[in-house]
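Below is one structure, written out as C-alpha coordinates, with a few remarks after it.
Right after this comes chain A.
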Amino acid sequence: MHQFLVDLFGQNVVPYIIVCALPLVFILVFALLAILGELKLSAFMQHRVGPMEAGPYGLLQPLADIIKLMQKESIRPLKASRWLFQIAPFLVFVGSFAAFAVIPFSPFYIAADLNVGVFYIIAVSSIVVIGIFMAGWASNNKYTLFGGIRSVAQIISYEIPGGFVVLAVVMMAGTLSMQGIIEQQGGGFWNWYIFGGPKAIATHSFITGHDIATPGSWLSLLLIPLMLLATLIYYVCGLAETNRVPFDLPEAESELVAGYNTEYSSMKYAIFYLAEYANMFVVCAIAVTLFLGGWHSPLPKFIVQYLGADSHIWLGLEGLFWFIMKSFVLVLVQILLRWTLPRLRVDQLMHLCWKIFLPVGFVLVIVVAAWITFVAPRPEPAAKAGGDVNTPKVVAPPVARPLAGK
Partner candidate 1 sequence: MDIRLTLSLVILVLPLFGFAVQLILGKMKTPADYVVDPHENPAHDHGHHANTADAHTADHTQPAADAPHDAIGTVTHDIHTAHSDHHYDFVVTKQRGEWTPADQKRAYSLSWISTAIMGICLALALFVAYKTISDPGDATKPNYYPKVQASTTWMDFKDLSTSSIKQSYTVTLGILADNMAAIMLVVVTLISFLVHLFSSEYMREPSMHGGRFNRFYAFLGLFTFSMLGIVIANNLLMIYIFWELVGLSSYLLIGFWYERPAPQYANKKAFIVNRVGDIGMFTGIMILYTQLGTLELTKVFDMLAAGHIPFGSNPWLTAAGILLFCGAIGKSAQFPLNVWLPDAMEGPTPVSALIHAATMVAAGVYLTARIFPLLTGDAMLFVAAIGAATAIIAASIALVQTDLKKVLAFSTVSQLGYMVLALGVGAFSAGIFHLVTHAMFKACLFLGSGSVIHQMHHSLHHLHDHDRDPQDMRNMGGLRKKMPVTYLTMLIATLAISGIPLFSGYMSKDEILAGAWAFRNISPTFIANAVWIIGYTVAGMTAFYMFRMIFLTFWGEPKASDIYEHIHENPRVMVAPLIVLAILSLWIPFGANPLNPGGGWFLSTWVKTPINVTPAAVQPFAGMAHEVPHEAAPEAKPEGGKAEAMAPFQETIEHEVHHLHSTGIPGVASLPALLSLLVAGSGILLAFLLFGRAGAKGQQVSWEAPRGIRAFLFNRWYQDNLYEKIFPVGLTLLLMKMLAWFDQNVIDGIVNGVGSSTVLLARVTAGFDTYVVDGLVNLLGGTAQFLGLVMRQIQTGRIQTYVVYVILGVVVLFFAFR
Partner candidate 2 sequence: MKLFPKVLGILVVLAAVGGFIAMDIPLYDKIFYIFAAICVGSGAFVVFSRNIAYSAFSLLFAFFGVAGIYVLLGADFVGVSQLLIYVGGILVLFLFGMMLTSNIDKLREERPTMGRLLPGVIVASAICALLISVAWGVPAWRKAAVQVPTKGTNTTSLIGNLLMGDYALLFVASSIAILVALVGAAMIARSDRLSPEDAAERM
(Lines give C-alpha, C1' and ligand atoms only; values in the text may rest on other atoms or scores of the structure.)
Protein backbone atom coordinates (compact mmCIF):
# COMPACT_ATOMS: atom_id res chain seq x y z
CA MET A 1 0.00 0.00 0.00
CA HIS A 2 2.76 2.36 0.97
CA GLN A 3 4.72 1.58 -2.15
CA PHE A 4 1.56 1.96 -4.22
CA LEU A 5 1.01 5.43 -2.87
CA VAL A 6 4.62 6.34 -3.50
CA ASP A 7 4.28 5.11 -7.06
CA LEU A 8 0.99 6.91 -7.57
CA PHE A 9 2.08 10.31 -6.36
CA GLY A 10 5.72 10.06 -7.32
CA GLN A 11 6.65 11.12 -3.84
CA ASN A 12 6.31 9.89 -0.28
CA VAL A 13 2.93 11.25 0.72
CA VAL A 14 2.29 8.95 3.67
CA PRO A 15 3.42 11.51 6.27
CA TYR A 16 1.09 14.03 4.74
CA ILE A 17 -1.82 11.66 4.98
CA ILE A 18 -1.03 10.81 8.57
CA VAL A 19 -0.65 14.44 9.51
CA CYS A 20 -3.98 15.22 7.90
CA ALA A 21 -5.81 12.24 9.31
CA LEU A 22 -4.74 12.52 12.95
CA PRO A 23 -6.58 15.78 13.67
CA LEU A 24 -9.66 14.38 11.98
CA VAL A 25 -9.66 11.42 14.30
CA PHE A 26 -8.94 13.71 17.19
CA ILE A 27 -11.87 15.94 16.34
CA LEU A 28 -14.23 12.97 16.21
CA VAL A 29 -13.10 11.62 19.54
CA PHE A 30 -13.06 15.05 21.11
CA ALA A 31 -16.58 15.78 19.87
CA LEU A 32 -17.87 12.58 21.42
CA LEU A 33 -16.21 13.40 24.71
CA ALA A 34 -17.40 16.99 24.67
CA ILE A 35 -20.97 16.05 23.90
CA LEU A 36 -20.93 13.57 26.71
CA GLY A 37 -19.38 16.15 28.98
CA GLU A 38 -22.02 18.64 28.07
CA LEU A 39 -24.82 16.20 28.75
CA LYS A 40 -23.43 15.03 32.02
CA LEU A 41 -22.37 18.41 33.29
CA SER A 42 -25.71 19.98 32.50
CA ALA A 43 -27.36 17.14 34.38
CA PHE A 44 -25.01 17.63 37.29
CA MET A 45 -25.70 21.33 37.45
CA GLN A 46 -29.43 20.83 37.20
CA HIS A 47 -29.41 18.10 39.78
CA ARG A 48 -30.32 15.36 37.36
CA VAL A 49 -28.58 12.17 36.46
CA GLY A 50 -28.47 12.77 32.71
CA PRO A 51 -28.38 9.97 30.13
CA MET A 52 -28.13 6.60 31.79
CA GLU A 53 -29.51 4.14 29.27
CA ALA A 54 -26.95 3.83 26.48
CA GLY A 55 -23.97 1.99 27.82
CA PRO A 56 -22.73 2.07 31.38
CA TYR A 57 -23.70 5.39 32.97
CA GLY A 58 -24.90 6.50 29.55
CA LEU A 59 -21.35 6.72 28.25
CA LEU A 60 -22.39 5.66 24.77
CA GLN A 61 -25.12 8.29 24.51
CA PRO A 62 -23.19 10.56 22.11
CA LEU A 63 -22.51 7.61 19.87
CA ALA A 64 -26.18 6.81 19.87
CA ASP A 65 -26.99 10.40 19.05
CA ILE A 66 -24.63 10.34 16.11
CA ILE A 67 -26.09 7.14 14.78
CA LYS A 68 -29.55 8.60 15.12
CA LEU A 69 -28.51 11.67 13.21
CA MET A 70 -26.95 9.61 10.44
CA GLN A 71 -30.11 7.62 9.98
CA LYS A 72 -32.28 10.66 9.50
CA GLU A 73 -33.46 11.81 6.14
CA SER A 74 -31.51 14.67 4.67
CA ILE A 75 -34.04 17.32 3.86
CA ARG A 76 -33.45 20.28 1.66
CA PRO A 77 -36.12 23.00 1.69
CA LEU A 78 -37.75 23.52 -1.67
CA LYS A 79 -36.79 27.18 -2.02
CA ALA A 80 -33.34 26.79 -0.60
CA SER A 81 -30.39 27.55 -2.78
CA ARG A 82 -29.43 24.12 -4.00
CA TRP A 83 -25.65 24.18 -4.12
CA LEU A 84 -24.88 26.64 -1.38
CA PHE A 85 -27.11 24.76 1.02
CA GLN A 86 -25.05 21.64 0.42
CA ILE A 87 -21.66 23.28 0.55
CA ALA A 88 -22.10 25.46 3.62
CA PRO A 89 -21.58 22.84 6.38
CA PHE A 90 -18.48 21.57 4.69
CA LEU A 91 -17.10 25.06 4.35
CA VAL A 92 -17.63 25.65 8.04
CA PHE A 93 -15.91 22.41 8.85
CA VAL A 94 -13.03 23.15 6.48
CA GLY A 95 -12.48 26.48 8.19
CA SER A 96 -12.26 24.86 11.60
CA PHE A 97 -10.23 21.94 10.39
CA ALA A 98 -7.70 24.09 8.55
CA ALA A 99 -6.76 25.68 11.83
CA PHE A 100 -5.54 22.30 13.07
CA ALA A 101 -2.64 22.55 10.64
CA VAL A 102 -0.75 24.86 12.95
CA ILE A 103 -1.88 23.66 16.36
CA PRO A 104 1.21 22.40 18.16
CA PHE A 105 0.00 19.36 20.04
CA SER A 106 3.41 18.48 21.31
CA PRO A 107 7.06 19.43 20.76
CA PHE A 108 7.24 17.00 17.89
CA TYR A 109 3.79 17.04 16.51
CA ILE A 110 2.64 19.99 14.50
CA ALA A 111 1.36 19.58 10.97
CA ALA A 112 3.03 22.69 9.66
CA ASP A 113 5.03 25.08 11.78
CA LEU A 114 4.34 28.08 9.60
CA ASN A 115 6.21 31.24 10.41
CA VAL A 116 2.90 33.06 10.13
CA GLY A 117 1.03 30.54 12.25
CA VAL A 118 -1.00 32.84 14.48
CA PHE A 119 -1.88 35.04 11.58
CA TYR A 120 -2.89 31.97 9.62
CA ILE A 121 -5.34 30.83 12.27
CA ILE A 122 -7.00 34.22 12.40
CA ALA A 123 -7.21 34.16 8.63
CA VAL A 124 -8.72 30.72 8.17
CA SER A 125 -11.29 31.38 10.85
CA SER A 126 -12.79 33.89 8.45
CA ILE A 127 -13.72 31.00 6.19
CA VAL A 128 -16.00 29.83 8.98
CA VAL A 129 -17.68 33.21 8.84
CA ILE A 130 -18.41 32.83 5.17
CA GLY A 131 -19.67 29.29 5.70
CA ILE A 132 -22.08 30.37 8.40
CA PHE A 133 -23.27 33.22 6.28
CA MET A 134 -23.77 30.84 3.38
CA ALA A 135 -25.76 28.45 5.52
CA GLY A 136 -27.93 31.22 6.88
CA TRP A 137 -28.60 32.70 3.51
CA ALA A 138 -28.99 29.56 1.47
CA SER A 139 -31.71 28.13 3.72
CA ASN A 140 -34.02 30.90 2.56
CA ASN A 141 -35.59 31.25 5.95
CA LYS A 142 -35.76 34.43 7.93
CA TYR A 143 -34.61 32.81 11.14
CA THR A 144 -31.55 31.33 9.54
CA LEU A 145 -30.78 34.57 7.80
CA PHE A 146 -30.97 36.54 11.04
CA GLY A 147 -28.91 33.90 12.76
CA GLY A 148 -26.30 34.05 10.04
CA ILE A 149 -26.09 37.82 10.03
CA ARG A 150 -25.92 38.00 13.79
CA SER A 151 -23.26 35.36 13.86
CA VAL A 152 -21.12 37.08 11.25
CA ALA A 153 -21.44 40.47 12.87
CA GLN A 154 -20.56 38.98 16.21
CA ILE A 155 -17.59 36.95 14.99
CA ILE A 156 -16.13 39.81 13.01
CA SER A 157 -16.59 42.26 15.85
CA TYR A 158 -14.94 40.04 18.39
CA GLU A 159 -12.08 39.18 16.08
CA ILE A 160 -10.80 42.72 16.53
CA PRO A 161 -10.22 42.83 20.32
CA GLY A 162 -9.12 39.21 20.14
CA GLY A 163 -6.63 40.16 17.47
CA PHE A 164 -5.32 43.00 19.61
CA VAL A 165 -4.71 40.70 22.53
CA VAL A 166 -2.96 38.20 20.27
CA LEU A 167 -0.93 41.06 18.88
CA ALA A 168 0.29 41.93 22.36
CA VAL A 169 1.61 38.42 22.86
CA VAL A 170 3.09 38.30 19.39
CA MET A 171 4.89 41.57 20.03
CA MET A 172 6.40 40.22 23.18
CA ALA A 173 7.34 36.92 21.59
CA GLY A 174 8.70 38.51 18.44
CA THR A 175 7.45 35.67 16.31
CA LEU A 176 4.25 34.52 14.69
CA SER A 177 5.18 30.87 14.77
CA MET A 178 3.10 28.80 17.19
CA GLN A 179 6.02 26.61 18.20
CA GLY A 180 8.19 29.68 18.51
CA ILE A 181 5.78 31.26 20.95
CA ILE A 182 5.52 28.10 23.01
CA GLU A 183 9.25 27.54 23.12
CA GLN A 184 9.70 30.91 24.78
CA GLN A 185 7.40 30.01 27.62
CA GLY A 186 9.38 27.02 28.89
CA GLY A 187 10.87 26.77 32.33
CA GLY A 188 7.96 27.04 34.68
CA PHE A 189 4.53 28.50 34.82
CA TRP A 190 5.81 31.94 35.75
CA ASN A 191 7.17 32.25 32.24
CA TRP A 192 3.76 31.79 30.67
CA TYR A 193 2.38 34.81 28.98
CA ILE A 194 -0.62 34.81 31.27
CA PHE A 195 1.84 35.99 33.91
CA GLY A 196 3.58 38.46 31.65
CA GLY A 197 5.87 36.14 29.76
CA PRO A 198 9.45 35.03 30.23
CA LYS A 199 10.81 38.53 30.67
CA ALA A 200 8.44 39.78 33.31
CA ILE A 201 8.86 37.71 36.42
CA ALA A 202 11.92 35.68 35.63
CA THR A 203 14.09 38.73 35.41
CA HIS A 204 13.62 39.40 39.08
CA SER A 205 16.28 38.09 41.30
CA PHE A 206 13.95 37.52 44.21
CA ILE A 207 12.27 34.75 42.29
CA THR A 208 14.84 33.10 40.13
CA GLY A 209 18.11 34.37 41.47
CA HIS A 210 19.10 35.83 38.14
CA ASP A 211 20.17 39.33 37.75
CA ILE A 212 19.68 40.33 34.17
CA ALA A 213 17.11 42.91 35.16
CA THR A 214 17.51 46.41 33.90
CA PRO A 215 16.91 49.37 36.18
CA GLY A 216 13.22 49.97 36.52
CA SER A 217 12.36 46.43 35.62
CA TRP A 218 10.00 46.28 38.56
CA LEU A 219 7.65 47.91 36.09
CA SER A 220 7.53 44.51 34.45
CA LEU A 221 5.46 43.28 37.35
CA LEU A 222 2.71 45.57 36.21
CA LEU A 223 2.41 43.33 33.19
CA ILE A 224 1.07 40.47 35.28
CA PRO A 225 -2.43 41.87 35.95
CA LEU A 226 -2.47 43.24 32.44
CA MET A 227 -1.77 39.90 30.83
CA LEU A 228 -4.25 38.18 33.12
CA LEU A 229 -6.78 40.62 31.78
CA ALA A 230 -5.58 39.91 28.25
CA THR A 231 -6.09 36.20 28.76
CA LEU A 232 -9.58 36.83 30.02
CA ILE A 233 -10.35 39.03 27.03
CA TYR A 234 -9.05 36.46 24.61
CA TYR A 235 -11.05 33.74 26.25
CA VAL A 236 -14.25 35.76 26.16
CA CYS A 237 -13.63 36.71 22.55
CA GLY A 238 -13.13 33.03 21.83
CA LEU A 239 -16.47 32.27 23.43
CA ALA A 240 -18.07 34.87 21.22
CA GLU A 241 -16.37 33.61 18.10
CA THR A 242 -17.64 30.09 18.70
CA ASN A 243 -21.14 31.40 19.40
CA ARG A 244 -21.16 29.79 22.81
CA VAL A 245 -23.26 30.91 25.72
CA PRO A 246 -23.47 33.70 26.85
CA PHE A 247 -22.85 34.86 23.30
CA ASP A 248 -25.17 32.43 21.56
CA LEU A 249 -27.42 35.05 20.08
CA PRO A 250 -27.12 33.54 16.60
CA GLU A 251 -28.68 30.34 17.91
CA ALA A 252 -31.01 31.89 20.43
CA GLU A 253 -33.72 29.27 20.41
CA SER A 254 -36.29 31.51 22.00
CA GLU A 255 -36.01 34.00 19.13
CA LEU A 256 -34.55 32.26 16.12
CA VAL A 257 -35.51 28.58 16.51
CA ALA A 258 -31.93 27.44 16.08
CA GLY A 259 -30.22 30.16 14.13
CA TYR A 260 -28.38 29.51 10.94
CA ASN A 261 -28.67 25.74 11.11
CA THR A 262 -32.42 25.63 11.62
CA GLU A 263 -33.08 23.98 8.28
CA TYR A 264 -30.30 21.45 8.46
CA SER A 265 -30.82 17.86 9.39
CA SER A 266 -29.08 14.55 9.33
CA MET A 267 -25.35 14.44 8.51
CA LYS A 268 -25.14 18.04 7.48
CA TYR A 269 -26.39 19.04 10.89
CA ALA A 270 -23.90 16.67 12.43
CA ILE A 271 -21.11 18.34 10.53
CA PHE A 272 -22.15 21.72 11.86
CA TYR A 273 -22.11 20.21 15.30
CA LEU A 274 -18.69 18.75 14.72
CA ALA A 275 -17.36 22.02 13.41
CA GLU A 276 -18.65 23.85 16.43
CA TYR A 277 -16.83 21.52 18.77
CA ALA A 278 -13.71 21.64 16.65
CA ASN A 279 -13.90 25.41 16.85
CA MET A 280 -14.21 25.28 20.61
CA PHE A 281 -11.09 23.21 20.80
CA VAL A 282 -9.21 25.47 18.38
CA VAL A 283 -10.01 28.54 20.42
CA CYS A 284 -8.93 26.87 23.63
CA ALA A 285 -5.79 25.49 21.99
CA ILE A 286 -4.81 28.95 20.85
CA ALA A 287 -5.41 30.29 24.32
CA VAL A 288 -3.21 27.54 25.70
CA THR A 289 -0.55 28.22 23.13
CA LEU A 290 -0.45 31.93 23.59
CA PHE A 291 -1.01 32.30 27.29
CA LEU A 292 -0.69 28.99 29.09
CA GLY A 293 2.65 27.71 27.88
CA GLY A 294 1.36 25.25 25.32
CA TRP A 295 2.80 21.81 25.86
CA HIS A 296 5.15 22.92 28.61
CA SER A 297 4.63 21.48 32.02
CA PRO A 298 3.99 24.01 34.77
CA LEU A 299 7.26 23.19 36.48
CA PRO A 300 10.72 23.89 35.14
CA LYS A 301 11.32 20.38 33.87
CA PHE A 302 9.04 17.88 32.27
CA ILE A 303 7.96 15.18 34.67
CA VAL A 304 9.57 12.53 32.52
CA GLN A 305 12.82 14.42 32.88
CA TYR A 306 12.52 14.25 36.64
CA LEU A 307 11.99 10.54 36.20
CA GLY A 308 15.09 10.32 34.09
CA ALA A 309 13.49 9.60 30.76
CA ASP A 310 14.77 11.98 28.18
CA SER A 311 13.84 10.44 24.87
CA HIS A 312 11.87 12.20 22.20
CA ILE A 313 9.00 9.84 22.56
CA TRP A 314 8.47 10.46 26.26
CA LEU A 315 8.92 14.19 25.95
CA GLY A 316 6.50 14.23 23.06
CA LEU A 317 3.91 12.18 24.87
CA GLU A 318 4.11 14.33 27.95
CA GLY A 319 3.84 17.48 25.84
CA LEU A 320 0.76 16.01 24.25
CA PHE A 321 -0.63 15.26 27.70
CA TRP A 322 -0.11 18.76 29.01
CA PHE A 323 -1.42 20.45 25.91
CA ILE A 324 -4.57 18.39 25.76
CA MET A 325 -5.15 18.64 29.49
CA LYS A 326 -4.87 22.41 29.48
CA SER A 327 -7.15 22.67 26.49
CA PHE A 328 -9.67 20.32 28.04
CA VAL A 329 -9.80 22.38 31.19
CA LEU A 330 -10.58 25.47 29.15
CA VAL A 331 -13.24 23.55 27.20
CA LEU A 332 -14.68 22.40 30.48
CA VAL A 333 -14.96 25.97 31.63
CA GLN A 334 -16.74 26.81 28.40
CA ILE A 335 -19.26 24.05 29.04
CA LEU A 336 -19.74 25.14 32.63
CA LEU A 337 -20.33 28.70 31.54
CA ARG A 338 -23.00 27.51 29.17
CA TRP A 339 -25.11 26.24 31.99
CA THR A 340 -24.33 29.15 34.28
CA LEU A 341 -24.79 32.41 32.45
CA PRO A 342 -27.84 33.89 30.76
CA ARG A 343 -27.66 35.15 27.22
CA LEU A 344 -26.63 38.75 26.48
CA ARG A 345 -28.74 41.21 24.55
CA VAL A 346 -27.45 42.44 21.21
CA ASP A 347 -26.66 45.90 22.48
CA GLN A 348 -24.85 44.49 25.47
CA LEU A 349 -22.87 42.27 23.13
CA MET A 350 -21.74 45.17 21.00
CA HIS A 351 -21.20 47.41 23.99
CA LEU A 352 -18.89 44.84 25.52
CA CYS A 353 -16.91 44.48 22.32
CA TRP A 354 -16.59 48.01 21.05
CA LYS A 355 -16.65 50.05 24.19
CA ILE A 356 -14.86 47.84 26.67
CA PHE A 357 -12.70 45.23 24.99
CA LEU A 358 -11.51 47.35 22.10
CA PRO A 359 -10.22 50.29 24.20
CA VAL A 360 -8.68 47.87 26.66
CA GLY A 361 -7.05 46.08 23.74
CA PHE A 362 -5.68 49.36 22.44
CA VAL A 363 -4.27 50.26 25.81
CA LEU A 364 -2.83 46.79 26.16
CA VAL A 365 -0.99 46.96 22.86
CA ILE A 366 0.35 50.43 23.62
CA VAL A 367 1.47 49.47 27.11
CA VAL A 368 3.13 46.31 25.86
CA ALA A 369 4.87 48.24 23.11
CA ALA A 370 6.08 50.79 25.63
CA TRP A 371 7.20 48.03 27.90
CA ILE A 372 9.14 46.34 25.11
CA THR A 373 10.72 49.61 24.10
CA PHE A 374 11.64 51.04 27.45
CA VAL A 375 11.59 48.39 30.13
CA ALA A 376 12.15 44.91 28.75
CA PRO A 377 15.65 43.57 29.33
CA ARG A 378 17.84 44.03 26.30
CA PRO A 379 19.80 40.75 26.36
CA GLU A 380 19.27 38.68 23.27
CA PRO A 381 16.16 36.54 23.22
CA ALA A 382 18.15 33.36 23.65
CA ALA A 383 18.82 34.30 27.26
CA LYS A 384 15.14 34.63 27.98
CA ALA A 385 14.06 32.34 30.77
CA GLY A 386 17.26 32.10 32.66
CA GLY A 387 20.11 29.96 31.45
CA ASP A 388 20.26 27.12 33.90
CA VAL A 389 16.60 26.30 33.96
CA ASN A 390 16.69 23.15 31.97
CA THR A 391 14.12 23.61 29.29
CA PRO A 392 14.22 20.80 26.81
CA LYS A 393 15.74 22.09 23.63
CA VAL A 394 13.37 20.44 21.26
CA VAL A 395 14.04 19.95 17.61
CA ALA A 396 11.37 18.25 15.65
CA PRO A 397 12.42 15.31 13.54
CA PRO A 398 11.96 15.96 9.84
CA VAL A 399 9.23 13.43 9.35
CA ALA A 400 6.84 15.28 11.61
CA ARG A 401 7.12 18.42 9.55
CA PRO A 402 6.63 17.21 6.05
CA LEU A 403 5.77 20.60 4.64
CA ALA A 404 8.56 22.45 6.33
CA GLY A 405 11.38 21.16 4.16
CA LYS A 406 11.48 21.59 0.43
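The candidate set was assembled so that all candidates are chains of the complex that A comes from, given by their letters.
Everything below uses one rule, namely that contacts are C-beta pairs under 8 Å (C-beta built on N, C-alpha and C of every residue); 3 or more make two chains touch, one makes a residue touch a chain; residues count from 1.
Predicted model only: the values in this text are computed from it and were never measured.
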In-complex contact of chain A, chosen from 1 or 2: 2
Chain A - residues contacting candidate 2, complex: 8-11, 81, 83-84, 87, 91, 114-116, 119-120, 122-127, 129-130, 133-134, 137-138, 140, 145, 149, 152, 156, 159, 176
